[in-house]
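So, subunit A:
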Amino acid sequence: MTTPEIRDILLENFDGKIGDYHEFAKSEYQKRYGSYIDVADKEWLRDVCLFLRDDDRLQFNSLLCLSTLDNNDSTLSVVYHLESTILRHVLAMKVTVPVTETEVPSITDVWPHANWHEREGWDMMGIRFVGHPDHRRILLEEDYPGHPLRKDFREPTFYHGMKVPY
Partner candidate 1 sequence: MPEIIDSHKIATRALTKEATFRAEKLEPRRVRTEEMLLNMGPQHPSTHGVLRLEVVLDGELVVDVRPHIGYLHRCFEKHTESMTYPQVMPYVDRTDYLASMSSGHGFALAVERMMGIEVPEKVEYIRVLFLELQRIASHLVAIGAYGLDIGAFTPFLYCFELRERIIEMFERTCGARFLYNYMWVGGLSHDLHPTVPELCREFLKESRKAHKEIVDLLTFNKIFVERTGNVGILPADVAIAGGASGPVLRGSGVKWDLRRDDPYSIYDRFDFDIPVGTGLVGAVGDAWDRNWVRVCEWEESMNIIEQVLDTYPYEDTTNVQAAIPKRIKPPAGEIYSRTETPRGEQGYYVVSRDGINPWRVKQRSPAFCNLSLLPHISRGCLVGDLIAIIGSLDFVLGEVDR
Partner candidate 2 sequence: MFDGLLEFFKSIFGDIAAANILALAVYSVVPLIFILVYGLIAILGEMKISAWIQDRLGPMRTGPKGLFQPFADILKLLQKEDTTPTTADRTLYNAAPYIMFVGAYAAFAALPFSAAYIGARINTGIFFVLSIASLVPVSIMMAGWGSNSKYSLMGAMRSVSQLISYEIPAGLALISVVMVAGSMDMQTITHLQSGGIQNWFIFGGPKSLDGFGGTSNLVLMPFLVISFLIYLVASLAETNRVPFDLPEAESELVAGFHTEYSAMKFALFFLAEYANMFAVGAIASVLFLGGWQSPFGDFLGGPVFGFFWFVLKGLFFVFLQICIRWTLPRLRVDQLMYVCWKVLIPFSLFAVLGVGLCVVMLNR
């Protein structure tokens, strides 16, 4: 099943909550794996994910990757790549939130795989995942100031009273 077809099925059930389909097709592979659909309303994200996992035509039983993205126009995005190992199709979804209100529902209870990826999203990009069971930094220290992957991140000049040399 291709992404536009999946989007049609989603629109049947979640009209208004699903955004546009963006296609990149420099190669067959990119058409399948690079094209994504927007999720317009982030409050419905968890319901969309549950539907994707449980519906018989879709059966997305595996979350491949959860990445975060800084679009440099005061918005952050969370990108979900899903796969169905049973029906052999893939889907990419993107949720965009403004930088002032970075809260996205957590999908840890839909696919437990998202647990550490969401922690990394908080750590690196500063996106809060509402409902995450263990919301803390994973790669950096708990008291590190800032979120490194943001485009406007400046390295702190002092850390715990020590001057950062370069």
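Here is how the candidates were picked: all candidates are chains of the complex that A comes from, given by their letters.
Definition applied: a contact is a pair of C-beta atoms (placed from the backbone, for glycine too) under 8 Å apart; a residue touches a chain by one contact, two chains touch by 3 or more; residues count from 1.
Just so it is clear, the model here is predicted, and its values are computed rather than measured.
Colleague: So which of these touches subunit A in the complex, 1 or 2?
Modeller: Looking at every copy, the candidate touching subunit A is 1.
Colleague: Show me the residue ranges of subunit A that touch candidate 1 in the complex, using the header's touch definition.
Modeller: 24, 26-27, 29-30, 33-34, 36, 61-65, 67-70, 79, 81, 85, 88, 92, 111-113, 115-116, 124, 128, 132, 134-141, 143, 145-146, 148-149, 156-161, 163
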